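In this view, the complex is presented without one of its protein chains, the others remaining in place.
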Amino acid sequence: MGISPVLWQFLVKWLNASALFPSEASTIAPYMDALYFFLLSITGIGVLLVAVLLVVFSVRYRKAVHPVATQIEGSTLLEATWTIIPLGLFLICFVWGALLYFRIYNPPVNSMNIYIVGKQWMWKAEHPGGQHEINALHVPTGQPIQLTMISQDVFHSFSIPAFRIKREVIPGRYSTVWFQATTPGEYHIFCTQYCGTNHSAMIGTITVLSPADYKKWTEESTSGMSLAQNGERLFASMGCNACHSGNAAARGPSLAGVYGSKLLLNNGSQVLVNDAYLRDAILNPSQHVTSGYTPIMPTYQGQISEDGLIDLVEYLKNLSSNDRVQQTLTTSQSDQAAPSASGVVKP
Amino acid sequence: MDSAIANPHLDHDAAEHEHIVLPQHRHHFATEEQQREAGSFGMWLFLLTEIMFFGGLFFAYLLYRNWYYDAFVAASNQLSIPLGASNTAILITSGFFMALAVWAAEVRKKTLLVIFLIFTIVFGLAFLGIKYVEYHEKYEKHHIPGANFDVSEFINPSAYGLNEKPLPPDAAQKTQMFFFLYFAMTGMHALHMIIGIGLLFWLLARAQRGDFTNGYVAPIENFGLYWHFVDIVWLFLFPLLYLINRHPLAH
Partner (left out) sequence: MPKKNFINAEHGLLSWLLTGDHKRIAILYLISITVFFFIGGAFAGLIRLELLTPQGDLVSSDTYNKLFTMHGVIMVFLFLVPSVPATIGNFLIPMMIGARDLAFPKINLLSWYLYIAAGTIMLTAMALGGVDTGWTFTTPLSTHYLNTHVLTTAVAVFIAGFSSIFTGLNFIVTIHRMRCPGMTWFRMPLFVWAHYAASILMVLGTPVLAITLVLVGMERVFGIGVFDPTKGGDPLLFQHLFWFYSHPAVYIMILPGMAVISEVVSTFSRKRVFGYTAVAFSSVAIALFGFFVWEHHMFIMGVSNYSALVFSLLTMLVAVPSAIKIFNWCFTLQQGSITFETPMLYAFGFMGLFTIGGLTGVFLGSLGMDIQLTETYFIVAHFHFVMVGGMLMAFLAGVHFWWPKMTGRMYPESLSKLAAVVTFIGFNLTFMPQFILGYLGMPRRYHAYPQEFQVLNVLSTAGATVLGVGYLLPVLYLAWSLKYGAIAGDNPWQATGLEWQTQSPPLTENFPEIPIMDHEAYDYEWLEHKTQHEVTHVG
């Protein structure tokens, strides 16, 4: 062969490192790829059809062999054919795509929740157990994982191509996506919504571990306090416990067990108390007044970071009784009364 | 421009008998009637673009009024109904005079045309004058959105002698959204009025010269369309901005 061995080596190394197709590392990936191949087939057939028509007609009816054109008005039958068949195919794509979309954006009930905060230009992942990661995410296989995401500044978008998932990360509201990883390994995390100077640097690695390895990792990398424990601390230090003390005559409603419940508001409407509701209630309390209470809660807009809000939300999610709230009432006059690390609150 | 065409009779086809080519007739049009219809159609289309332009603001208004109704009510109650209603009457009157001006041009009465145009301008300026008064009042009360916005009047209305429901602080902040839309929408409207009044002065000058009382009515007619459109926009703005949840004895 005439190729220099150096060049050959270089080419081989280069081409081996280059992928033409992403690995399938989640449960949904094969479904996404199936739709992709269907769409590719339609496109291939469509382009082939057009190309064949162009070539065949060009050859058969070129001037040299077909000097006189026959004027034809049209054909309703053909019009109907090439309206209905493409429409039918596109509608199949619509239904299939819609089903896939609903699957990807509706997490199963037993999902483990991990919070993602995007900010210029890094990803912060916060596990409920208190593990914090930057531009990295460790997850186990075989467990549905929901990402609850929010941005601290501009639009970002969290993408894991190998899992075939992506969702915009928006300032001001939570967005969610879920996945279940299937194959241990390391995969790319990208920010895919242009967000300023270091948009291309806002990348990370998601490490998929076997359940055993994952358990080991959580134990090794905990910072000591779970999100909920941090939230409990904030709840006291920001004075929330003063009104939401759980006492009968308290100025604010008890928050124990409120997560997941259907709450009657003082404007007569009923809402489901989820993450978004809790976050909004802290920032815009006057629009989320529980029935029977007055709109006296101050807003914490600008006083808590998204991380802090996540801590509080996680705390409230797990709050089943007000006992510890009562305890911290008397100790929280100074703002650093932290409960012990091996607390009753579930990590 | 169209002076490139040497002979105006080139484009008369056989069916047209010899008649005086009107001085305003541009030669790319076959007939003056075609020109007039095209001009009118063009103005209607332009007004359609204006509807789409204002539409974006109306859409934002719809959204935020829906989200922050209480704040919008409180903020809207800060606007002066007497001034707003007066302005509505003034603008309608201005439109009435514009319609009279169109009539005067059509019946070729130059003096009347000039008078009516002047009245149109006067009432238009009166509208802008009252708007200035309103804007100034907002400035004094620190209700212009931005760094100097003052929410105290909404948190504690009774201290200001207002018979209003007090708003919690976070809702009170949302009154800024109302005021932003108020200034954006009425400001955009006022800008269109200023441009219109500028055009009116120009039309006035030409009317005084007799340009529009010899059969060439199109500019007056088409400007009339524009002026009535500006009027109609205000007729939507007034209730949407001034009359949110007003009660007869509230203020």
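To keep things simple, chains are lettered A and B as they appear, and every chain counts its residues starting from 1.
The rule is simple: a residue touches a chain if its C-beta (ideal position, glycine included) is under 8 Å from a C-beta of that chain, and two chains touch if they have at least 3 such contacts.
Note that the structure is a prediction, hence the values are computed from the model and not measured.
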Contact residue for the chain not shown (choose from A:G142, A:G172, A:P211 or A:P298): A:G172
Touch with the omitted chain, as defined above, among A:L35, A:A136, A:L263 or A:L329: A:L35
Would you write out the residues of subunit A that touch the absent chain, in ascending order? 14-15, 17-22, 31-32, 35-36, 39, 42-43, 46-47, 50-51, 53-54, 57-58, 61-63, 66-75, 78-79, 82-83, 86-87, 90-91, 93-94, 96-106, 120, 153-155, 157, 159, 161-162, 164-168, 170-173, 175, 188, 190-201, 203, 284, 301-302
Where does subunit B touch the missing chain, residue by residue? 1-2, 4-5, 10-11, 13, 26-30, 34, 37-39, 41-42, 45-46, 48-50, 52-57, 59-60, 63-64, 67-68, 145-147, 173-174, 176-177, 180, 184, 188
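Assume only the chains that are shown with their structure count from here on.
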Whole-Å gap between the CA centroids of subunit A and subunit B: 47
Counting only contacts in the complex, subunit B reaches subunit A at residues 70, 167-171, 173
In their shared complex, at which residues does subunit A touch subunit B? 283-287, 295-299, 301
